[in-house]
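Questions regarding the structure given below will be posed in turn.
The complex appears here minus one protein chain, its other protein chains still in place.
As written, the chains take the letters A, B, C, D and E, and residue 1 is the first residue of each chain.
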Amino acid sequence: MSERKSKRVSESRTVMTEMVMPNDTNPMGNLMGGNLLRWMDIASGICAGKHCEAHVVTASVDHVSFQKPIKVGDIVALEATVTRAFRTSVEIYVEVFANDIKGGNARRCNHAYYTFVGLADEGKPIPVPPVLPLTEIEQQRYDSAPRRREVRLILSGRIKPEEAKEIRSLFEGMS
Amino acid sequence: MSERKSKRVSESRTVMTEMVMPNDTNPMGNLMGGNLLRWMDIASGICAGKHCEAHVVTASVDHVSFQKPIKVGDIVALEATVTRAFRTSVEIYVEVFANDIKGGNARRCNHAYYTFVGLADEGKPIPVPPVLPLTEIEQQRYDSAPRRREVRLILSGRIKPEEAKEIRSLFEGMS
Amino acid sequence: MSERKSKRVSESRTVMTEMVMPNDTNPMGNLMGGNLLRWMDIASGICAGKHCEAHVVTASVDHVSFQKPIKVGDIVALEATVTRAFRTSVEIYVEVFANDIKGGNARRCNHAYYTFVGLADEGKPIPVPPVLPLTEIEQQRYDSAPRRREVRLILSGRIKPEEAKEIRSLFEGMS
Amino acid sequence: MSERKSKRVSESRTVMTEMVMPNDTNPMGNLMGGNLLRWMDIASGICAGKHCEAHVVTASVDHVSFQKPIKVGDIVALEATVTRAFRTSVEIYVEVFANDIKGGNARRCNHAYYTFVGLADEGKPIPVPPVLPLTEIEQQRYDSAPRRREVRLILSGRIKPEEAKEIRSLFEGMS
Amino acid sequence: MSERKSKRVSESRTVMTEMVMPNDTNPMGNLMGGNLLRWMDIASGICAGKHCEAHVVTASVDHVSFQKPIKVGDIVALEATVTRAFRTSVEIYVEVFANDIKGGNARRCNHAYYTFVGLADEGKPIPVPPVLPLTEIEQQRYDSAPRRREVRLILSGRIKPEEAKEIRSLFEGMS
Partner (left out) sequence: MSERKSKRVSESRTVMTEMVMPNDTNPMGNLMGGNLLRWMDIASGICAGKHCEAHVVTASVDHVSFQKPIKVGDIVALEATVTRAFRTSVEIYVEVFANDIKGGNARRCNHAYYTFVGLADEGKPIPVPPVLPLTEIEQQRYDSAPRRREVRLILSGRIKPEEAKEIRSLFEGMS
């Protein structure tokens, strides 16, 4: 398998803006969590496709919590950036901001890590280009990616907790 | 705050069936992960509303992984059941099954834990009824709920890892 | 044409749950009748596909009346079961229940009989498996199906009223 | 209750045109019956609202059969006209035509009778204006409306078959 | 290229009716301009396809202004007619009318000129039939079409203002 050339984070950065419509909300007028998860998946998937230069499918989403309600008529901006590539997959960080229709009450609502697998046209996984982190925050997210990946492997049952070297180090000092 | 009467899991069990339409899929004809997350959120939310007898909003979704592709034209069945109630929130377990349009190739696709907060009509959190587990699997999910809750509190930054008693016990023997 | 093995009603029973969203309602906030007809068609069609183990197309819907209004935010549960198979078609009974978002005001709203034709992949009608009724209500719906079928054949102009043996017996005693 | 002035059929005639999109079709590329029922309900409801000069809700749809398939990309034209008014309800006749995107293969697909109840703003049924039939076909549909109404009252259980004077006359000569 | 037979305007006249649903409106309850532009494009495109007896793609829309607000629950009727054909394109005139759900407050809202290119099945532009104007207004729109076409060619940069013979004559008397 040929080595692929590293790509910068900025090359695949994706911004998506949505207006919260009545059908996106529950009877109390709040954006339903599932609709936000869907928008995050689309923004992340477009970002992953650009980085991988390939079709991609969602492999997982990590824990997402919803704290600040988003109301009907609000404007939601999603920003997705690649953090790190593994052999045939990429991790995408997506952040959600909202403001009211007049541009007021701007706030950071939540964020999530999605992973995608790159696919060749016939549907087989393919190697994806490495990520070249440049800014401090890009480097931080790059460095912490293996730990998040270990959590995913445990949670999806593909490794056992005792095999999780990255995570154990977090708890070892405490026991 | 008055004590609320326990409710059985079967009282709020919710089954939802969806046919995968072209607009739900990516250009390779696979159901997009975000659409499945949205359906899981709706099924879980209806289940939570029935258990709480109240409006509910999504508080979080735990790690979800997608392993088996679901294709356009497939039938997706989602089954949501309450596992345990905390003071003003409930944890819902949702399981996803798919089969093709002719009822063939039946398979269990994935599952997730969503949490919801019960709200009074004016939008304030309210106490929710306890869950009364009856079957063995209901009891198992009830018993393991506090551990999942601790993970959520760590991941959303509301407690520190060293405060997580339930989880530490999983790692203590290993170090 | 080879004889096909009978199938039980429970093998294809289909439950679908929908939350009534703003776009599903008229300006008075009531679910529009046409949207309910569409949901009934989908639930029935999925049930018919499972029973026939084939693609199906809607052949007809019998008279449907709408008596109890369903409001925005209500939860609608549809339950579809096969009643009887004819040579290349099946009759499906679909029943509609609603409750408010808090699980209250539960009510049976209406019901309908849809018929579907089973199709082979190339689009030609194919023989469908017979239905094996087990419970008392399954047997009742099985026994009354030929009479409903006769009404359909008259109403779609494929037989003349004087050829309708099953129905005439209903009126004969009165004249 | 004051007498309302008669209105002509042409005053509320409603034409609706739809292009069949991928999400309107089943995996074989045929318009799903339920989507056509929904479009017929909307066209009929708009026609009923114009005739009644009031909000309306669907009260019933009579037997509908689907014979000619409509394909993705086809253009569907629906034409709805009022046939007769009863005290607080109107019967609407809706006819469906289709042709391919190039205007070819024009065909009459099917038709249905929908009934609607006129509602005052506070939601109570209100008297609706009588229909003044002018053309021969308008007169025919006006004259046959009471018979269809009787069938509906029987099928929805509001009268007993032996009370159905209009229908019995159809069968009396035969027994 | 063979000469094609002229067609009357009435042969492709297209009427489309839409009910304004909550998701079509902004938070003030007004139909969003972009949704009206979309409906106008669909009505015009269906009309162009009928006239050209071919697939068509939108080539342009001329200036559209929005003066009278259309509210949620209003009924919008669009009427599209062909005005003139050029070699491989047609100009369509589309007019928008609205009234409230009770048929009251009828008003002409706005209008636009869309142009479409006729395409053969393999996607290449094809000659389209000439238009045969019959009524006075059809003749007026036919005669003024070349002037509108010149404006389009200038605005899309395909001719220079000084090449626009039809338009210059409008300004020459004034300078």
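Methods note: a contact is a pair of C-beta atoms (placed from the backbone, for glycine too) under 8 Å apart; a residue touches a chain by one contact, two chains touch by 3 or more.
Predicted model only: the values in this text are computed from it and were never measured.
For the chain excluded from display, the touched partners among the shown chains of the whole complex are A, B, D, E. Seen from chain D, the chain kept out of the figure touches residues 21-23, 72-73, 101.
Touching the omitted chain from chain E are residues 26-28, 30, 32-35, 37-42, 45, 55, 57-67, 69, 114, 119, 123, 151-152, 155-156, 161-162, 168, 170-172, 174-175.
For chain B, the residues touching the chain absent from view are 22-23, 26-27.
The rule is short, and it goes like this: only the chains that are shown with their structure count from here on.
Among the remaining chains, those touching chain A and also chain E are C.
For C-D, the equivalent interface within A-E, D-E or A-B is the one where over half of the contact pairs agree by residue number, namely A-B. Averaged Cα coordinates give chain A a centre that lies 43 Å from the centre of chain C. The set of chain A residues that touch two or more partner chains comprises 22-23, 26-27. Taken pair by pair, the chains that touch are A-B, A-C, A-E, B-C, B-D, C-D, C-E, D-E.
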